[in-house]
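Everything below concerns the one structure shown next.
Only one protein chain is missing from this complex, and each of the others stays in its spot.
Entry: subunit A
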Amino acid sequence: MDSTRVSHNLGDPKIRQVGFFVPESSTTDSHKILSPSHLPVPEMQNSVHGQVTSRSYDPSENRNLETGIEKREDEEIEVIKSRSKPLKEKTTKAERRALQEAQRAAKAASSNVEGSKAVAGTGRAALGKSTKQSSQKKAGPSSPVAADKKAGDRPLDKDRKKDAPHPRLQFDDESRMERARRRAVVNPTESRTRVELFQHLPQYEHGTKLSSLESKFFHLDLVHPSVFEVGLRYSAGEISGGNARCIAMLRALQDAIRDYCTDHEKALVRNLTAKINSYVSFFAECRPLSMSMGNAIRFVKSRIVNLSLNYSEFEAKTTLCSDIDRFINEKIILADKVIVRHAFTKIKDGDVLLTYGLSCVVEMILLYAHELGKKFRVVVVDSQPRLEGQALLRRLVAKGLSCTYTHINAVSYIMHEVTRVLLGASAVLSNGTVYSRVGTSCVAMVAHAFRVPVLICCEAYKFHERVLLDSICSNELGDPDAIARVPGRIDVNYLDNWASEDNLRLLNLMYDATPSDYVSVIVTDYGMLPPTSVPVIVREYREHLLM
């Protein structure tokens, strides 16, 4: 990265080239800098990184003094400056293109400087932003650098399309967002205050999504009522938990398939796939899809594609519905039962089991072991702001289990008396990384430090062939207001109007990634596996999953 930095002159608009970012609009416009929505706060930046030098914000200064992270953030800020429009919804196609281009851009960063201005120019024109560019900025030497990435990559784009992985839509990617927004059904107000490093994730003003959805109820003839209902409940937060969300989605799709009629002069396979796609993007607008839901959708689509051509419309629909039923029964309900049996063998009398948050399969394990007369104690660790553990705690106590309830702050204290840690997961990725409710990673790390075995209980349909190294690339942002409040304390109101503070950002992450080092065993419906064997399951049973 340093080598690319050196070639820039002073006053360059900097493009963030690390990771998942797509450099799209390459110029920094003076009026954009003044745009309030994404204005970075230099003072805050400085203070955050402990920089004493009070310098006017200029990323190309002091290059060699800065740390890597700082450079990254500087670049990011520049990107923010170059953007003024609010960002928009995701669609799957746009997602794929975005990440592909990002990867390509990073590779081609140092080649083909000339012949790109034209592309950059057209890009700007399309955005209708070219009027106010200051001449100095326009001539800035970096605009070609950024633009060349686009120009140089275009031809390659199509060739590589097939073998590249499917990327997700990056919400800081202006032009893709533009396109996505046009297609979007729901148009919630996007949050103006976003946290650095998480710009690529969707963040909306709380509540706006719901109202805009409700107002559109009678205009949305595209969306099936069941799908609409489930979507609403997603966005209201009524349905949460990986399995519950997945089952609700599949049931809604089942309803939609039952009521479906093939459009005139269209093939069922294509027409229905298009319908399902539109429903799925509607779900994604209501709340970002989880990876397990992605797997379930893949299953449904593959069943549609594999439908026999001889089937009548009715036969096709009933086959699909029974396939979905089978998926729910085998991959979720039955899988849970098998997991419970497996995990039960690891619970001994006198054990102290720790669990974090609310995982339905862990709850089933605890209740099953209690029913079979094992003598053990449960420590339920919980965290703000969701306090999901309380629901679990209530049900466990009702069944007569002896429990201890604590918050995650005390996990290092409580861990020394624990003999097993049981955790749920939202997804398990190819490199053994466990993607789960935020805080899981912390609990697993503390358990590892105390040499307590960590059991991850997860159905195999949640396994995903992607690889995740950190919690930044793929995550979900919750409502920042939720962490601004202290429950039960109205007098603690220091953060009441945090949104109006320019130098304050609140981050409410929903998930985090637990590295495989902290995981002793993954309990799945295929048995107990070390985290290194996840790719084997993904490889061997991908067809099985889609059958």
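Assume contacts are C-beta pairs under 8 Å (C-beta built on N, C-alpha and C of every residue); 3 or more make two chains touch, one makes a residue touch a chain; residues count from 1.
Keep this in mind: contacts and distances are computed from a predicted model.
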item	value
The complex's invisible chain, by UniProt name, from "Methyltransferase small domain-containing protein", "Translation initiation factor eIF2B subunit alpha", "Mitochondrial import inner membrane translocase subunit" or "Gpi16 subunit, GPI transamidase component"	"Translation initiation factor eIF2B subunit alpha"
Residue among A:Asn306, A:Gln390 or A:Thr532 touching the omitted chain	A:Thr532
Touching residues on subunit A - with respect to the absent chain	346, 420, 453, 455, 520-521, 526-530, 532-533, 536-537, 540
